[in-house]
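What follows is a short report on a single structure.
The other protein chains are all here in position, but one chain of the complex has been omitted.
Up next is chain A:
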């Protein structure tokens, strides 16, 4: 411990002489692996739960893609498996809307938010900044268990008689506010709300920890300008989350009161056949949209900022080059965070917005293209003339840049209100956000898992399987989402259960069949990853070196299987930024090597 350190009573007293659970704490199985307060275990808990949700969410998409790809075909096995949901061999309408709703909800919140940022923020922050653990390990543990409870509640909505919520992942009123709107608007919606409220609490507990740990717990020498970009990514996403999730929370509170306590925030005097006029007066659903999208748009960046950081880190390491434009990378992420709060209304261009106000939101939305382009330019220049190692992590890293460019460019179309009004709520939107946010963030997640798996489990994943997984996934992703742009431009609307009933959309039957087949193949290709992941945990090649990727970052200075407290002795001091690759005749120079002592490095690494 540094002599400069100021230790706070009750926080660090027991650990001034170095911390390692092997020496200090006797832990039971439950305190070590279940109710663990070790950030690394919590990170793995988020990862495993996120993977389970990704499989379930992906499976839901396979089921509703069956309906979209084969609207006239009967699959008797569907009835065997799904019962009333698959009556007559078809996914029922209610089931279709529930599946699309819960697919969107869990993929965005439970997989791309909790699964991605929960995993890597927890696992990486203390290791990369040189801290024993998070600022509050107890709150950190709670953040996982709130997420777990949210997961159980969301899952339980599949087992209530009226089914899960079916009004779309945005839960717009009146479908969400009115129990009579659809079967899923009854108990299913209450469970959806309860689950999401617990999820928000989880995100807030986690986010508070990430921010205060990064700002307050860095080791000696670890200035903010020496932070690895992966830590910058999760740190900035935490700021976004902590400031935007409470607004969603306030929107949910008003929704609960409209649903159960007779208030009129969103509901108005709607007439329902067989029931009569509602007793509500003067409510307006647009109010909900404002509150929802104030989180909803930053949520896009909450999902992708960790991926930005992970990709930057992995790219520099595997290109054996310093990241190009470190400061520009950080500043562009800052710019994205600020702009993320100022663009929510571009989701509401068709809600009757004043055209002048719409123009302001167009301008602010298009401004995001500037920092995004800076990042893309820097990634490409980092790759340029690099000594690239095509590990699975690096492949997903390059794949990320590819899909981020492809999906990002269509954002320019959607950010323009004049064009957006034409393609709003069409498959163009689906294609855009799946590529730029869904696939890109998933690629960031895969990239991170392949790269930090050795640090997590002390073993290597199989790189051949990883490469096959990458190629099927990227080809599959493009084959699924590229054609959707054309469907959208031709006006094919999203959310329709049976588009083939409309003469104008019948032309897309063959194309949709193709998309569905690609989606099914791509989904099942993910089992290669699952097999590789779980098999490697137990049977993967054991690490012989603690730094298999020859990386500069601090996490690779811990033992192969670090205990709670991360470093057995003193926390190492940092002397340089983490991107000194191919410099002064050295392939890499770890952050712990003092400037001028590069030649003595071999003794320290």
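Going forward, contacts are C-beta pairs under 8 Å (C-beta built on N, C-alpha and C of every residue); 3 or more make two chains touch, one makes a residue touch a chain; residues count from 1.
One rule holds for everything that comes next: contacts and distances are computed from a predicted model.
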Absent chain [UniProt protein name; select from "Carbohydrate ABC transporter permease", "Heme-copper oxidase subunit III", "Transketolase" or "Cation:proton antiporter subunit C"]: "Heme-copper oxidase subunit III"
Which residue of A:170, A:263, A:500 or A:561 touches the chain not shown here: A:263
Contacting the left-out chain in the complete assembly, out of A:209, A:441 or A:532: A:209
Residue of A:61, A:122 or A:244 touching the missing chain in the full complex: A:244
Listed residues A:42, A:60, A:135 or A:439, member touching the removed chain: A:135
Contact footprint on chain A, counting only the chain that is left out: 1-2, 4-12, 14-16, 19, 24-25, 31, 37-38, 131-139, 204, 207-209, 211-213, 215-220, 242-251, 253-254, 257, 261-265, 279, 281-284, 287, 290-291, 294, 564-565, 571
